[in-house]
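Removed from the display is one protein chain of the complex; every other protein chain stays in position.
Chain nomenclature is as follows: A and B, assigned in order of appearance, with residue numbering initiated at 1 for each chain independently.
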Amino acid sequence: MTSRAEEVGSFCHALATELFPICRSITGQGVRQTLAILGQHLPGLTVHEVPSGTQAFDWTVPPEWNIDEAYIEDDAGNRIVDFANSNLHVVGYSVPVDVHLELDELQQHLHSLPDQPTAIPYRTSYYSPYWGFCLTEQQRRDLRPGRYHAVIRSRLEPGSLTYGELILPGREEREVFLSTYVCHPSLANNELSGPVVATALARSLMERPDRRYTYRFVFVPETIGSIVYLSRNIERLKANVIAGFNVTCVGDDRTYSYLPSRNGGTYADLAAKHALKHVAGAFREYSWLDRGSDERQYCAPGVDLPVCSIMRSKYGEYPEYHTSLDDLSLITPTGLGGAYAVLRAAIEAIESDVRPRCTVLCEPQLGKRGLYPSLSTTETTTQVADMMNLISYSDGERTLLEIAELIGAPVWRLREIAGQLQAAGLIEIS
Amino acid sequence: MTSRAEEVGSFCHALATELFPICRSITGQGVRQTLAILGQHLPGLTVHEVPSGTQAFDWTVPPEWNIDEAYIEDDAGNRIVDFANSNLHVVGYSVPVDVHLELDELQQHLHSLPDQPTAIPYRTSYYSPYWGFCLTEQQRRDLRPGRYHAVIRSRLEPGSLTYGELILPGREEREVFLSTYVCHPSLANNELSGPVVATALARSLMERPDRRYTYRFVFVPETIGSIVYLSRNIERLKANVIAGFNVTCVGDDRTYSYLPSRNGGTYADLAAKHALKHVAGAFREYSWLDRGSDERQYCAPGVDLPVCSIMRSKYGEYPEYHTSLDDLSLITPTGLGGAYAVLRAAIEAIESDVRPRCTVLCEPQLGKRGLYPSLSTTETTTQVADMMNLISYSDGERTLLEIAELIGAPVWRLREIAGQLQAAGLIEIS
Partner (left out) sequence: MTSRAEEVGSFCHALATELFPICRSITGQGVRQTLAILGQHLPGLTVHEVPSGTQAFDWTVPPEWNIDEAYIEDDAGNRIVDFANSNLHVVGYSVPVDVHLELDELQQHLHSLPDQPTAIPYRTSYYSPYWGFCLTEQQRRDLRPGRYHAVIRSRLEPGSLTYGELILPGREEREVFLSTYVCHPSLANNELSGPVVATALARSLMERPDRRYTYRFVFVPETIGSIVYLSRNIERLKANVIAGFNVTCVGDDRTYSYLPSRNGGTYADLAAKHALKHVAGAFREYSWLDRGSDERQYCAPGVDLPVCSIMRSKYGEYPEYHTSLDDLSLITPTGLGGAYAVLRAAIEAIESDVRPRCTVLCEPQLGKRGLYPSLSTTETTTQVADMMNLISYSDGERTLLEIAELIGAPVWRLREIAGQLQAAGLIEIS
């Protein structure tokens, strides 16, 4: 990994550490606090509020959920499960409750993982009124028959759904779209890694001189947030987005993963696979059937944005997924920095992807331009081979990314050579 | 295998047992007797007679062949080969003969199989006047030098070629076409299995409520029969047939086989492979170069009907093929029922193959319609996965069969889910 990627990884991990304790859900103060912190690093980040009850395609923005306190006390008054210890202890969107009940009744509202006895599971019930607690299997086994006091001081009230949006204009109106989600409570790989890596990518692009494309970053609650965002922006997105990436599960350092767009083969898919091959090396390739995040909305029939996912360990595929074990120790500067590097390379692949056309018929005489060694040798260097191959494929039909795939070279390296050849008048670029 | 398929397999075997002793050829009373018996199970089966001498493309309907008696006697008057014992003993379409001759001369008219000494081979000479006997290699080895009396009391006279046709109308004029042949004498897998399984398929479709497509079954002598049928019906077939199956070798229980249409990839090929994959599991895939039955005519250049074959052990590929060992013990209720089940599933795949289009943008909210579990869990059930995948691919472009192939689910299962989603207003079907 480059030192730049390591540095970015450290920045990401520090930012994730700051955001980790906040209790986020699909609405509420947690989202606003999160966006406020991200906004400190992202000048221009705009926060949007969409009132409860707003219709978005088949969905309705739910009441806003906030929570102050939640616990279970035994009959001796001991708080045996307490939201103050972990915001995973409460089922997300739990309705308020304050009730005394027997263990048998309480069990109907408890969730634990028999196979992972030290992990608190992550559960939500956004659209069906319910209350519940999550706890470790060990805690649950210790519960003795008797009377318990279950308290959840939450509020489900008209409010709004909150999301953030950042647009970095480029020379063209055509856009690269990046989406990540800010609705998960204290969980790290899935999901604080997405917002922090997206923040790092945005910062890097702010500094990039001469952006060809416009970049649009959105920080939304998953599912309802992307649906709301689409319902307000779909025409603009369909007109302008040439490639997009759903940024999720980009924090651990065990593997790299790729999940395609619905129909595959979009510009985003090509760039993602190119970047994964040349930056990550090996990676696991999933199918659309393995999907599970906001690509479900961005690639839905009739929406069909060119959006795919570059990930580290994919949601649902690692043992700590959706449990309290997905914590800050699971994500690392190396993991975050590596994901950043691949996503950044995918973006650079798109920025580099010009269409070169050789200006002369037959091979140009590189020697007279000082671009070719004058004395023939048995071996031609890689540099010359790349240059000759690039010229050979500069037929005005193939793009640089297509040529890079044919040659097996990273497109950003070919972009540099294309610049030299353009300066020498040997290729035109469109 | 389902009990329904087992039941059908038993029906098929019983019917084959009834038909087995009849001496069939490409013309003659044997074909008529066979169609009469099939007609008892197939109300509406029409029998057509095409006069000898009728031109059909490059062919001419030959004289009608009937046979009363045939034998070889030694000089002691013993009938050492007798048609009464097996109708395979006479070369099909043998001209009449009543001649006394030496063993040397007789040998010119004998056919046996040195490698299968207990088997009587099956031989014909439809278009070149000839007479001959088939016998086991064991019988042949026992022949002693001496004088023999060869008698074939056959008649080759102007008559007609006979075939059966059954049309089951559907809501649409578009047709599914099934062809099988009734010209083989006492042979079981190749070929009484075809007519009896085709009969079972027709009976099943008669009972099916609300057929979308029209079904056309033909029971013809092989080659000359399908050519004659095409010469009389080609325009209608080319206009209406969307898929067809040549039903042959569907009786033993050793394997499943698939032989494609000439150009492959037709609707029949897609449905056949889908059914084989989901009902049979493993199957052997042949190429067009392995063809050998009436697909040769149905797929000929300029005819080009979408016809392929679903088989058990394919003609030419099993040791008993075209010998007296291909008898009623080779075909089994399991074998016949299994072939029936795959063919029936291929038909149902076609009937199920609607084109769904999701009526909402982004994913619909299944929860509010009671189609989705309200409490999120780590694992989503197969049922929900199938439904979500179906919705995700319901883009108005893909058909249900294409979607089923993408998902890896049988199309008839998706058809049920599509019905639920249609009832909920979430997809439209065309």
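The rule is short, and it goes like this: a residue touches a chain if its C-beta (ideal position, glycine included) is under 8 Å from a C-beta of that chain, and two chains touch if they have at least 3 such contacts.
Because the structure is predicted, anything quoted here is derived from the model rather than measured.
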Considering the complete complex, identify which of B:His48, B:Arg232 or B:Arg296 is in touch with the unshown chain. B:Arg296
Spell out, residue by residue, where the missing chain touches chain A. 357-358, 360-365, 367-368, 374-378, 385, 389, 392-396, 406-408
In terms of residues, what is the contact footprint of the unshown chain on chain B? 56-59, 91, 121, 123-125, 127-128, 130, 223, 226-227, 230-231, 234, 262, 288-289, 291, 296-297, 299-304, 316, 321-322
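Methods note: only the chains that are shown with their structure count from here on.
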Please tell me the distance, in whole Å, between the geometric centres of chain A and chain B computed from their C-alpha atoms. 55
